[in-house]
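Heads up, one of the protein chains got dropped from this complex, but the rest are sitting where they should.
Order as written gives the chain letters A and B; numbering starts at 1 within each chain.
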Amino acid sequence: MEKNYHVCTGCGLLCDDIEVESEKNIINKVYTACRVGVAHMKEGKEEAIFRVDNKPVNEETAISEAASILKNAKNPLIFGLGTSTSETHKLAIELARKTNATLDDTSSFCLGSLVEALIHNKIKTCTLDDVRNKADVIIFWGADPSDSHPRHLSKYSYFPRGSEKQRGWEEERTAIAIDIRKSHTAKICGNYFFQIPPGGDTEFIDALIAGLSGKLPKTSYNYPPKKILELANILKGAKFGIVFAGLGLIYSLENLEPLFRLMKALNEKANFHLVPMVGHYNMRGFNENLFAETGYVNSVKFENDIVKHGPEYSIVESLKAKTVDAALIIGSDPLSSLPRSIAKNLFEIPVISMDPCETLTSRNAKVYINTAISGVEAGGTATRMDGTKVSFKPVVETNHPSDEAILKKIMEAL
Amino acid sequence: MDFGSFLTVPEIKVKVVTYRDIFQDKAMIENRFGEEYRDRSAVIKLDPADLKQLSVKKGDTVILKNSFGRVVVRAEESGYETSHRGIAYMPNSPWSNILVSDETGGTGVPKFKDISVTVTSAKGEKVTEPGF
C-alpha cells in the first residue's frame, strides 16, 4: 500500500512524511508532524479577504490599488518571501526589476551571510540525509532545534538509525550544544552542553581551535580549559562531524571569519560540515533564486537593468534611512519582527501586505490581500535548510489566491 | 526630580537573552492577536534572587525600559534554562523587539540578541498591548 505523504512547510526542515485526514477541505487529523506543523496545517480559514484602507473590497480593486502604489513609487521595497515558493520568488524578482524596486528578505538580518558563504563553497556542507546516515559528532551552536525545528533531532540529526549508523544514537552519536542558554536541545545533550556567556562565541571558537592543536585554551571568561580540551578531543575523533549553526552564533559574531577559521581547523583534524538552521521554509530558496538571477543573495536594488547590492539595500537600512517610498510585503510581518524603532518608519509609506494570516503589518497596511497558505493550500517547490529541493502539492483546496497568482495579476495590472 | 519616590522602587539592570519557544510559535500561527500568544510572549524570566530584590512575585507585571522603549510584561522565574543574576530570558516577540536598538553600524543587522534593560515593578499595570 503506497501512502500519500504531504510536505509540511511549517519550518525549514520541510518534513516530507506527513499524513493527513481531511474532509471537505478541512484538515481533521495530522500524523507524524510536530505541534508547530499541526498548527500550520490547520491554520486555514474561511473567506478570502481583500482590504483597502481597512475596508473590505473585491480582489480586482485590491490588485489595482496595489499596482498603482507600486507604479507611483520611485523606490518601492519588496520584502518577505521566506514562506513563498520558488516559483513566487521568480515572479517577485521580475516585479522588482520592472518597478526599479529594492528587494530583500529576512535573511539580510539573520542567516543570509552564511547561506551566501555556502553558495560560494567557502564552507563544506552536506545534506540532512547524510547527517542521518553518517554523522557521529553533531554540534548545535547557538541553535535550539527542539523549539525551532522540532523534528530535527528525531528525523535527521540525532536519534534515527542511518545506513552507516545502525546501532543507534546511544552508541554511535555524540550530540553537543554550545549556547548561552540551557535550551531544550541543550538539555537533551546532557553533559555535552557547553554554556558560554553572551557574546562569548568568538573567544570560544579561538579557544577551541587552540585546544584542537593541543594548546592551552584560554578565554577572558575563564572557561575551564579542561572542558574545552575534552570537547576538542571529541571533535578530533569525528569521522563525520556536523555543525548546525543558529542565529545565536551568527548574531554573536562580527563577521564570519571566526567560523571559517574553526571549520578549517576542524577539517585539518577531522571531517566536518556545516548546515545553517534556516527558519522559514524557503528562505534558503530565496537566497539561491536571487543569486541565480543577480549574483547576490539579498539586499538588492534594481535600477534600469543594473543591479546594486549592499547593506544599504537591506530592509533595516532602507527603512532607517527612509530611502524607500512604498512597500510590498509578502508573507512576513516586519512590524512584529523588526525593532520597533525601525519598523515604525513603515507607517510613513503605503504598505501592501500579502499574507495568509492577520499580522500587525496586515492590520496597518493600506492594501491587504489574504493569500493561500503556501504548502497547505498552494503547491510549488522550495529549498530545505540543507539545500535539498523539495516539491509539494496543496494538501487542501481553497478559494484563497496563491501569492504566485496575485503577483501575476499585479504584474498584468502594471 | 523626585529622588525619594525613585529610591523606594527597587530597580535592577539585566541583560536580556531572547529565545524561541515552540508553544509560543504554535500560538502565533493560531492567532497573533490571541491571549495565548500574548501570555507566552509578553514574559520575562528572571533569577529568583533578582525577583526578590525587585519585591516582585512570579506572575506580577514588571516594567522593562531602555533608551529604545518601554514595555510591561509578566515576570516569571527562570527554570530549565538555568538562572544567573543579571541575566533574563525573553521569548522573541513584538514585545522584546520594542527594546531592540536601532543601531546597526550600517550592517543591516540590528542587535537582536544584545538587549540591556532596567526592570522595576509595574505595580499592577497591565501587559502592553502589541499594537502601535
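Some points to look at:
Basically, a contact is a pair of C-beta atoms (placed from the backbone, for glycine too) under 8 Å apart; a residue touches a chain by one contact, two chains touch by 3 or more.
By our rule, contacts and distances are computed from a predicted model.
From the set "NifU family SUF system FeS assembly protein (IscU, nifU)", "(Fe-S)-binding protein", "Cysteine desulfurase" or "Molybdopterin-dependent oxidoreductase", the protein name that UniProt assigns to the chain left out of the figure is "(Fe-S)-binding protein". Residue A:H184 is the one among A:R51, A:H184, A:K301 or A:H400 that touches the chain missing from this view. Contact with the omitted chain, checked across A:G37, A:G142 or A:P311, is made by A:G37. Considering the whole complex, the residue from A:K155, A:R181 or A:K366 that touches the absent chain is A:K155. Residues of chain A that touch the chain left out of view are 3, 5, 17-19, 29-39, 132, 146-147, 150-151, 153-156, 158-162, 168-169, 184-185, 187-188, 190.
The rule is simple: only the chains that are shown with their structure count from here on.
Per the touch definition, chain A reaches chain B in the complex via residues 10, 34-36, 39-40, 43, 108-109, 144, 146-148, 150, 180-184, 187, 195, 198-199, 247-248, 251-252, 299, 311-312, 314-317, 320, 333, 335-344, 347, 357-360, 363-364.
Those residues of chain B that touch chain A in the shared complex are 15, 17, 19-23, 25-26, 29-30, 32-33, 68-69, 80-82, 87, 89, 93-94, 97-98, 100-102, 104, 106-114, 130-132.
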